[in-house]
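What follows is subunit A.
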Amino acid sequence: MNPINYLYLAALLFTIGAAGVLIRRNAIVLFMCVELMLNACNLAFVAFSRLHGNLDGQIIAFFTMVVAAAEVVVGLAIIVTIFRTRHTASVDDASLMKL
Partner candidate 1 sequence: MADFSFPLLSATAVVPAVGAVATAAVPAAKRTAAKWLALLFSLATLVLALVIAVRFDPGAKGPFQLTESHAWIADFGVRYELGVDGIAVALIALTALLIPFVILAGWHDADALEKDATKRWRPTQGFFALILAVEAMVVISFEATDVFLFYIFFEAMLIPMYFLIGGFGDRAGVDDATEGAARRSSAAVKFLLYNLAGGLIMLAAVIGLYAVTADQLGTGTFSLQQIVQARAAGDLTMGTGIERLLFLGFFFAFAVKAPLWPLHTWLPGAMGESTAPVAVLITAVVDKVGTFAMLRFCLQLFPEASKWATPVVLVLALISILYGALLAVAQKDIKRLVAYASISHFGFIILGVFAMTSQGQSGATLYMVNHGISTAALMLVAGFLITRRGSRLIADYGGVQKVAPVLAGTFLIGGLATLSLPGLAPFVSEFLVLVGTFSRYPVLGIIATVGIVLAALYVLVLYQRTMTGPVRAEVRAMPDLKARELVVVAPLIALLLFLGVYPKPLTNLVNPAVDHTLSVVDQQDPKPDVRVNAVPGEAGTDRDAEAAK
Partner candidate 2 sequence: MESLIALLVGAPLVGAAVLLCGGKRLDRAGHWLGTLLAVVSFVIGLVLFANMLGRGAEDRALHQHLFSWIPVGGFQADIAFQLDQLSMTFVLLITGVGSLIHIYSIGYMEHDERRRRFFGYLNLFLAAMLLLVLADNYLLLYVGWEGVGLASYLLIGFWQHKPSAATAAKKAFLVNRVGDMGLSIAIMLMFTTFGTFAFGPVLGAAGETSEGKLTAIGLMLLLAACGKSAQVPLQSWLGDAMEGPTPVSALIHAATMVTAGVYLITRSGAIFDAAPDAQTAVVAVGAVTLLFGAIVGCAKDDIKKALAGSTMSQIGYMILAAGLGPIGYAFAIMHLVTHGFFKAGLFLGAGSVMHGMNDEVDMRRYGGLRKHMPVTFVTFGLGYLAIIGFPGLSGFFSKDKIIEAAFASGGTQGWILGAATLLGAGITAFYMTRVMLMTFFGEERWRKAPTPSPDQPSVEPAAETRGEYEPPHPHESPKSMTIPMIVLAFGSVFAGGLFSINEAFVHWLEPVTSFKHGHAPVSALAVTASTIVVLVIGVGIAWLMYGRKPVPALAPRGSFLTRAARRDLLQDDFNHVVLVRGGEELTRALVRIDDAVVDGAVNGTAVSVGGLSGRLRRLQTGYVRSYALQMLGGAAVLVFATLLMRGV
């Protein structure tokens, strides 16, 4: 199969993820959408790796996974804390930082 198709798939997934981030309010869903975007990128990296015939993309994909895992730890912790204090996971309610 032509590796180019994987790139199309990656673009599609990224778009779905981005749209989700922009549209959805639930923090958990938002978070999943971010993960979707990250994984779309991973897919693209791996596809590029294949296309170019070197391992750079795959190495970066590993990096991304590690970073994403770390991010999930921190992010979920924040979301859980917010849910505990506010009893909601809607991101629009958490706008106290604005002036």
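Some observations on this one:
Just so we're on the same page, contacts are C-beta pairs under 8 Å (C-beta built on N, C-alpha and C of every residue); 3 or more make two chains touch, one makes a residue touch a chain; residues count from 1.
Candidates were picked such that all candidates are chains of the complex that A comes from, given by their letters.
No experiment lies behind these values; they were computed from the predicted model shown.
By the touch rule above, subunit A in this complex touches candidate 2 out of 1 or 2. The part of subunit A that touches candidate 2 in the complex is made up of residues 18, 21-23, 25, 30, 91-92, 94-99.
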